[in-house]
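Of the protein chains in this complex, all but one are displayed in their positions.
Chains: A, B and C, in written order; residue numbering restarts at 1 for each.
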């Protein structure tokens, strides 16, 4: 699967940009994406948490991802 | 004892004025004053509570009252 | 009065902005503000206005005690405590309490303590004017 990935907060620094093209082998779902990302960017595994939003809703690990979806990395939030 | 008594809220209506001269027989303390007042103005006995402030501090029943003291009737408060 | 408290009884409209400005503190991350306003009804009756009177000298003293008690219990940096007297129309502000603290939990607790205790100890009285009558609030059981 290949997608345009949006990254905020510390994930923007780790991935090197707000929007990055990202391609991975394996399951086209949130779990597959996270496994691949953590392998390629080990710093992501050090975060307190890492969630994924698909089309601006928090997504579970089994949520499928297609090329048209807006996929966003959500490191620990710290608003307020 | 004879004093100038200040009355607020509903006690102003019951006594007929903000400041009234008040004289009573019996103990020159808060208890003596309240006993006399409730006898003369039975409506005071219907209130949820009736406290007395002497020199702008809440006073207990045994607090003595002299002619120089500022004595104030405090019916149930309802600020805010 | 402690200089970190701003305690006032006023017969003119209250300003939330003034209370908030007073408590703002660079060492604090949290401000909680409580604003008590005049409701248009109570116990099923339509209310036209409220009239507040205060035994001012003692009311200010009691409000100072409350501010000090709050500062004894929580890390209050500054506290503003303003109460209006006179006639108030529906929607007007009767009381404003603003509290600054380093973190948010304490700001809520201190502010809530102040308004809860005001209603128990501060010599201020409210008369309600509604359709068909008027009443000193809370006077009778």
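Note that a residue touches a chain if its C-beta (ideal position, glycine included) is under 8 Å from a C-beta of that chain, and two chains touch if they have at least 3 such contacts.
These numbers come from a predicted model, not from an experiment.
Partners of the chain left out, restricted to shown chains and counted across the full complex, are A, C. Of C:31, C:58, C:122 or C:139, it is C:31 that touches the chain left out of the display. Of the listed residues C:17, C:72 or C:131, the one in contact with the hidden chain in the full complex is C:17.
Not every partner is drawn; the one left out touches chain A at residues 6, 8-10, 13, 46-48, 53, 56-58, 72, 74-80.
Within the complete assembly, residues 16-17, 20, 24, 26-41, 90-91, 102, 104, 107-108, 111-112, 115 of chain C touch the chain that is not shown.
The rule is simple: only the chains that are shown with their structure count from here on.
With centres taken as mean Cα positions, chain C sits 26 Å from chain B. Rounded to a whole number, the gap between the C-alpha centres of chain A and chain C is 48 angstrom. Averaging Cα coordinates per chain places chain A and chain B 72 Å apart.
For chain A, residues touching at least two other chains: there are none. Among the residues of chain C, none is in touch with two or more other chains.
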